[in-house]
Each structure stands twice: as structure tokens, then as C-alpha cells.
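A single protein chain has been omitted from the complex, and every remaining protein chain is retained in its original position.
So that you can tell them apart, the chains are marked A and B in the order they are listed, and the count of residues begins at 1 in each.
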Amino acid sequence: MSVDDQPIKKPFRWHILVFLAPAFLVYTAFMIVPLAGTLQLSLFRRIDQQLVYVGLDNFRMLFGDPRWSVNFWNALWNNVWFFIIHMLVQNPIGVLLAALLSSPTLRFRAFYRTAIFVPTVLSFVIVGFVWKLILSPLWGVAPSLLNSVGLRSLFAPWLGKEEYALTALSLISVWQFVGIPMMLIYAALLSIPDEVIEAAEMDGITGISQFWKIKLPLILPSIGIISILTFVGNFNAFDLIYTAQGALAGPNFSTDILGTFLYRAFFGFQLQLGDPNMGAAIATMMFLIILAGVAVYLFAIQTRLRRYQF
Amino acid sequence: MGSLKIENVKKSFGKVDVLKGIDLEVQDGEFVVFVGPSGCGKSTLLRVIAGLEDATSGKVLIDGVNVVNTPPAKRGIAMVFQTYALYPHLTVRDNMGLGLKQAGTPTAEIDKRIGIASAMLSLEPYLQRRPAELSGGQRQRVAIGRAVVREPKLFLFDEPLSNLDAALRVNTRLEIAQLHRRLKATMIYVTHDQVEAMTLADKIVVLNAGRIEQVGAPMELYNSPANEFVAGFIGSPKMNFVDGARLGDGGAKTVGVRPEHLSVSASSGEWRGTVVHAEHLGADTNLYLDCEKAGLITVRIFGVYNAEPGATIYATPQPGKIFRFDAEGRAIR
């Protein structure tokens, strides 16, 4: 019997390797290695044409040297504001639209869904320029629209004013992306079984209170996912600001966020030369911020949001 | 052509041992059914025979050749799956022919075999259809046809009837039995339904927790189960088990009596009990009795029997139909 007990030797399953290798290699070479390279580069500095290991000096400069730190904190704060606007405006609008769309008797549902999602498929370049034109006092579309509802006096060249520009751009970004939370929450609402809703009707929970007491608790996990997607997207944003306001993120850096700051540090602007190592340091900071956000979501939020099996 | 021998086959997934050393011999032309509760390892054993799972150790011999390192297609087997597993993008004809085409069989031969199989299973009108255009019963017949055209040494059936509704199940069961008679092929059939096992098998293999409990002809298992598990698993309603000590039978830990082997009387008998519930099935009646001596037991009476819950009834085991088991659950003969 001892011979029979010998485990059977399996031939090596080459096909698993063949299936995995291409994706693994491309992903590793162009995503993981560069990410690691960026982290590594942030610890070096070019001195007299030589790449020298400087430890955390780049970060000390980023936080200690006012030429860098003022810009960094400004960009970070702007980025936080950018995120706050998204959370406060984009998600409630998304939930509202989704709740309306998910009503079982609604007609033209497909049309609304398709139309509201249109801005999301447009490129930042288009969105940036379109709104720049619309809000431009030169063209006068925005003032004349406001005039038609009697609010002409409210108009200001929002993108050109330091105090409004960032908020205006955040709202433009919300306009572009509201389709995503709408769709995800719509999907979550659809996945609530009819029986649960019917049971609620039987229990006398209808209308608005049905939304707050039954549906909202059941879609909280989706709202959690939307929040983290928004967070990652916001702290990685660049294109909209770059197209609408240029690399200098004017007026007077009031719309500068980490993405544009990284771009300027890396490539230089006007008289300042590009500095790949400082760029890498900023990218590392962005990496850590996003990682922290994702970690908070995964360990603190997601574990508390209960998922329901239907 | 078509014998199977399994020697000390073991299979574990990580730390879980699913098969704990299986030895089994199947003769050419036999219809063998693997039966057991879910999770007993019967499907895993079938898949090890098919080569869809690798055994952790042991040997699988088909016609005397060890096939543990042979891919499924080269083992000379065919399999019918629970979910039919038809290729959704191929017609019925191509579904049946794919395996042969893959093996390089000449087209004329493929056509001939498909012709025979589809006639046998009355599938001719559907040969150009796709699976989505067929009913559940038709799909399962196509799946059986796909196995037939391969002219395998071994037919493997993995719970082929459990996705069909009750009426179709009986029909298809009949068809499989006829198929076996006509082809005289070796068939191995997995099910958790003991009725299927009893009606189809030449030989039943009862599995439990990764071990074979007993191998034998259907009536052999019914008449002389090797242990308590087999006694309880084969037969419906389930055998009644009574503590030996309560009956004053010192030699047996447990005493078993099948519900159909109990005689009832309103006036006298061995076990006095109260009717808890009565199920009237027409052809027979199941009584649930709460007995002072034997506890809650089931009695099966042929024909109609009127008994109201609460009534007092006496049940008496028929002589010679009592099974006795020792402390390990083994039958005492």
C-alpha cells in the first residue's frame, strides 16, 4: 500500500503561465515598476550631473523650503476643497437623480439616463473649453441666460476671480461626472428586490420615508464606493484645470491642485527648470495620500458598511 | 471493453480530505450508481475517474491501464452533466460531433454515428437547432447523444436528472435504462436520489464522508445493509431506529425496523403509541406514532387507513424483518 500512497506527480500546467504572463508582464513593467521607480527617484537628487542618494531631503525641501511648501499646502488645500465640493454636490445630485430614475412607473427612463451620462464621456479638454467659453464675459451666454431669469446682477467672470475660480471648476467637474454616482446608485436601487419594497408598502412606509428608512441604508455600500472613487479621481485630477486655467492654475495659483503642481515641478514653467526628483517627491506624496484614503475606506468604512445579501 | 478499477484513491483540497481511500471494481457492461448525501465525495470520485480532478494519490485503471496521468479526452470516457453543458454557439449536430472532430474521426463516420444516436434518442428533427431553442428534456437528450456518439468505454453521468421536472425525470430515467440495455455499455451514474439508484443500478455504491459504506445490488442493500448508515439511507420513508436497551435487547446498541415492516392494530401489539400525524397518499398511508417504548416512529401501511391524531394504536415489527446494529453501527448478522 505504501507505493499507492505516493502522491501523484502532476505535470506542470504551462497554460496557466501562458494565460497570466502577458498581463502580468505589461502591468508590472509599465505600472508597478514605474510606481516603484517614482518612489525611489524621490530619494535622489541630481547634483553636478550625478544622481545622489539624499534620503528624505527632497521631502524636507518640499515641506521646509517656502518656495515649495507654500505651493504644496496651497495645492493640497485646494484639492481638499475640490473633493469637498464633489462630495457635497455630486453625490446628493447623483442620489436624487437615481432615486427619480428608479421609480417603476417612470417613462423615458432610457432617454434621461443616456442624456445625463453624456458629459461623462467627453474629454476634459472639451469640457474645460466649453465651460470657459460659456462663462466668458466676452461671449455673454451666461449673463444673458441669467438675465432671462432676472439674476443678471449675479454674474461675475467666475473663472477669472481668485475667490470663485476653484469652486466654479469643481462644479464644472461635478457637471461632468455626476453620471457615475447616478448610474452606480441607480444600479444599487434596482438590485433591491421588489418584495422588500412591497413589504415596506404593506407596513405603511411609503414615499420619502421609504427612501430614508429602507432604500438609503441598503445603498450605503454603493455610496461608500462612489466616495472612494471620487477621492482617488479628485486627488489625481489634472486635465480640467490644465485646459481651463493652464499649467499655472490661475488666477494666482488659486486653482492649483496636486496634479498641476506635479506637472509644473516635473516639467518646469516659465523660468523655473523642471525637476524630476521633486516631481517624484510630489508624486510620492500623492501616492501616500491616495493610499491613506483607500486604507481608511477599506479598513474603517467598508468594514462598517454592512452588505446585504438579497 | 469497459472495466474500471479504482485502487486506494485519495483526494484532498488543502487540508480537507474529500476521498479517504476508495477501492472499487466495475465489470464490463455494469450499471453502477454512486449514491450518498451531498458532500459525501460521490461527484469528486466521478470527476477523478473522468480526469477532471487529479487524485492526490492512488490509481484509476480503465481496461487495466492506469489513466491518472491521461487527459480526460484520451481516457475513452464520455460524460453527461447535470447542467447539460451544451456548447451554446453550436447546433445540436455540431455539439454531438465536436469531440469526434477533435479526435480526427472521418466526417462520414461522424455523420453515421450522429445518425444512429439521434435516431435512438429521437433527436432527428432538432439537429440544426441551437441549444437555446430546445426544452430542458431535449437538451438533456442531446447531452446524452453527445456521449453516445463517442462510443466510450465508460459512460459517466453526473446527476443528469436533477435539473428536470418530476415528470420528465421519470421519462428520462426510463430512457437511460433502455439505453444501457441496448448499448450494453459500462455506465457510472452519480445521484443523491436513492429512488434513481434503486431503479437504475446493477450495483449501488453508497458513499459517506469520503468512504464507501457498502457496495451491492439494490435489493442486497435493502435486505441486508452493512451498517446503520446504509440502512437509514436506502429506503423511504427512512428506517426507524430504536435504542436497543429500551427494547431490552442487550446485544444490540440500536435496533432498526423499516416503516413498511410494522403491522398495526387498534387493540393489541408490541409497541403502544399515540398517532401524532397521518399522511394519506392514496396508495399508502404514513403514520407517525409516539410510542412509550420505541419513541417517535414512522409506520407505512399499504392502502387507506383511517387514524385520527390522538388515537391509540399498537405497532408490531414483522418477524425476521428486524435489523440489529452494534455500538459502531455495524450490522449484527
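As a working rule, contacts are C-beta pairs under 8 Å (C-beta built on N, C-alpha and C of every residue); 3 or more make two chains touch, one makes a residue touch a chain.
Criterion: contacts and distances are computed from a predicted model.
One subunit of the complex is not drawn; among "NADH-quinone oxidoreductase subunit E", "Carbohydrate ABC transporter permease", "Pyruvate dehydrogenase E1 component subunit alpha" or "Cobalt transport protein CbiM", its UniProt record names it "Carbohydrate ABC transporter permease". Looking at the complete complex, one finds that the omitted chain is in touch with A, B. The missing chain, though absent from the display, is touched by one residue of A:L43, A:M61 or A:A280; that residue is A:A280. In the complete assembly, the contact with the undisplayed chain comes from A:V121, out of A:I47, A:V121 or A:L273. Only one residue from A:V130, A:I192, A:L220 or A:I301 touches the chain missing from this view: A:V130. Counting the whole complex, the residues of chain B in touch with the unshown chain are 47, 50-52, 71-74, 77-79, 81-89, 98-99, 102-103, 143, 146, 158.
The omitted chain makes contact with chain A at the following residues, 13, 15-16, 18-20, 22-24, 26-27, 29-38, 41, 93, 96-97, 100-101, 103-106, 108, 111-126, 129-131, 133-134, 139-141, 144-145, 175, 179, 183-184, 186-187, 190-191, 201, 206-207, 222, 225, 228, 232, 236, 238-239, 242-243, 259, 266-267, 276, 279-280, 283-284, 286-287, 290-291, 294.
In the analysis below, only the chains that are shown with their structure count from here on.
Chain centres here are Cα averages; for chain A and chain B they lie 57 Å apart. Interface residues of chain A facing chain B in the complex, by the touch rule stated above, are 1, 4-8, 10-11. Across the interface of their complex, chain A is touched by residues 7-8, 10, 54-59, 68-69 of chain B.
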